[in-house]
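Complex shown without one protein chain; remaining protein chains in place.
Residue numbering begins at 1 within each chain, and the chains themselves are lettered A and B in the order written.
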Amino acid sequence: MDAVLQFLEAIPYDQILIQTVNGIVTGMILALVASGLTLIFGIMDVVNFAHGELFMLGAYVGVVVMAATGNFWVALILSTLTVALLGAALQLTTLRPLIGRDPLTTILATFGVSLVLQNYALWQFGPVARKIQEPFTGYFSLFYLDYPWYRLVIAGLSAAIIGGFWLFLKHGTYGIWIRATTQDRVMAQAMGIPVPWVHTFVFAIGAGMAAASGVLFGPLVGVNHAMGLDWVLKAFIVVVVGGMGNLGGSIAASIFISLLEAYASIWVSPAQAVIVSFVVLVLTLLFRPTGLFVPTPK
Amino acid sequence: MSAAEPRDPLVAVENIHTYYGKSHILHGVSLQVGRGEVVGLLGRNGVGKSTTLKTIMGLVHPHEGRIMLAGKPVTSLPAHKLARLGIGYVPEDRRVFRLLTVMENLRTGLDRHGVTDARKQALLDKVFAYFPVLAERRNQAGGTLSGGEQQMLAIARAMMLEPKIILLDEPTEGLMPRMVSQIRQIIEALHREGVAILLVEQNVPLTLAASERVYIMEKGTVRHHAAASELKVDDAVIHQYLGV
Partner (left out) sequence: MTNRHTATYWIGFSVILALLVVAPLVLPEFWRRFLTEILIWGLLAMSSDILIGYAGMISFGHSAFFGLGMYGAAAALLMVRPPNLWLAIVYGLIGAGGVALFVAYFSTRLRDIYFAITTLIFSQIFYVIIFTWTEVTGGENGLTFSRPALAIPGLFSVPFTSATLHWFVLAVVAASYLLLRRITQSPFGMVLQSIRENEPRTRAIGYPVERYKMVAVMLSGLFAGLAGVLYAIQNRFAAPDFVYFLVSGEAVIFNVMGGMGTLVGPIAGAGFFLLLRELFSRFFTEYYLIPVGVIFIAMVIFMPQGLLGFARRWLNQ
């Protein structure tokens, strides 16, 4: 009995609660990034290797606009729009010509794009990390920590963006077009839906979501050309664990994995905490390869 | 050929050769459908009837030959443009959008530029009058409908495009006899409205009853062409090509 009590006393409740909040915050940003990725895969079978770079470029555009206007929200909106346009341009030039070819060629093409974008950023902005200022400072007390309000706002905004997009999908003509194209590309065409343009539009949306995540995440870490790599890796894990093409699944998986990693970082270093996500991936592949949260394996 | 092909056809298929990968499926298919005509396309399984429809719809492109719509060549146009130009398609396995509601399925064809709300409502009313069960189930997901109901939805969906011609691929397959006669009635109603129909079917009596002219395919090409009335009398031809 004493041993149980001792064990219960030794659990670092305050740290766990803090990490829960951290996990949810990171999870929501990851969800925003992964949503774009899973959307793109679900509708056009493209694994967008350059997704992390769109996240990174979004952050950089945010830096530039912040420097020019000093307004965080303007930076967020402009960055989202700019990178969405860039995404559309990329899809038109590098992915449309590959329709009908072996789907693995799109992996190669987007991999090439990611290399070009990364080095472009390195060239334009240099290796030194930049910073985005939070739109507001201000803390509240969470145990022994001063927890910034801003982090909660990020989580809320990410959820709002995803929620807004979900509403868009459920109502309105374009939402129907996107859902129809995702379910049956051929029949959608036969119904007069301009599928090639739906693809471009969805890619742009995915890119915009990645960019928004980049700007929201910017104040938490430094913005540098390599930031996309870690995120794209995590996003891929999330998409596989959540079930490829499954929007709800990838959101759930994002939060699940981020929470686990946050808890793990109580005991190990952050660099080692990433192993958690790898372990989850391996277990998912072994036991539920269609996705952890997918109810019935197809 | 004793049945006369229309002089100014709505759809003219001229000597098309279609491949799936390396397989040569259509070896020079030619046929025509006049405005408002109901034309049947018969043949055993695997002769290329569905492929012919898909080629007309622009879902596959022929290596050789032409497709003409109202006198204009449309061979290389993508399917979504052809749908907008007035070709409706009801595929062999219905292919309703399973996760969209009945209403949303209809909207994939209904939501078009330049169609007034009044006209949209009129279209919906018409289709619900033809298929009352769809009105009942309008907020249900397409995948929860029975086979017969899905067939009705697939036809209703194509009607939303206000097409000049509907390509019907085996609409009565797997349906109970009661539904088969319902399909027959729909075809007649569409014909009365002036919509042309190219009907691919395994059900020979239905095809002969509903069509004015019939083409018979074998091994990827059209082997016989006659008025339906003739074939009703001369069933030796039917036996020869269909073994029925």
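The rule we apply is simple: a contact is a pair of C-beta atoms (placed from the backbone, for glycine too) under 8 Å apart; a residue touches a chain by one contact, two chains touch by 3 or more.
In this text, all values refer to a predicted model and were calculated from it rather than measured experimentally.
Novice: Please work out which displayed chains the absent chain touches and list them by label.
Specialist: A
Novice: Identify the residue among A:I29, A:I237, A:I257 or A:L292 that touches the chain left out of the display.
Specialist: A:I237
Novice: Which one, A:V74, A:A89 or A:I107, makes contact with the chain that was left out?
Specialist: Going through A:V74, A:A89 or A:I107 one by one, A:I107 is the residue touching the chain not shown.
Novice: Just checking the interface: what residues of subunit A touch the absent partner chain?
Specialist: Touching the missing chain: residues 47, 94, 97-98, 101, 103-105, 107-109, 111-113, 115-116, 118-120, 122-123, 233, 236-237, 240, 244, 269, 271-272, 274-275, 278, 281-282, 285-286, 289.
Rule of thumb we're sticking to: only the chains that are shown with their structure count from here on.
Novice: Quick one: subunit A and subunit B, Cα centre-to-centre, how many Å?
Specialist: 44
Novice: Which of the residues in subunit A end up touching subunit B in this complex?
Specialist: For this pair, the touching residues of subunit A are 173, 176-177, 179-180, 183-184, 186-196.
Novice: Could you pull out which subunit B residues touch subunit A in their complex?
Specialist: It comes out as residues 57-59, 78-80, 83-84, 89, 91, 95, 97-100, 104, 107-109, 111-112, 157, 161.
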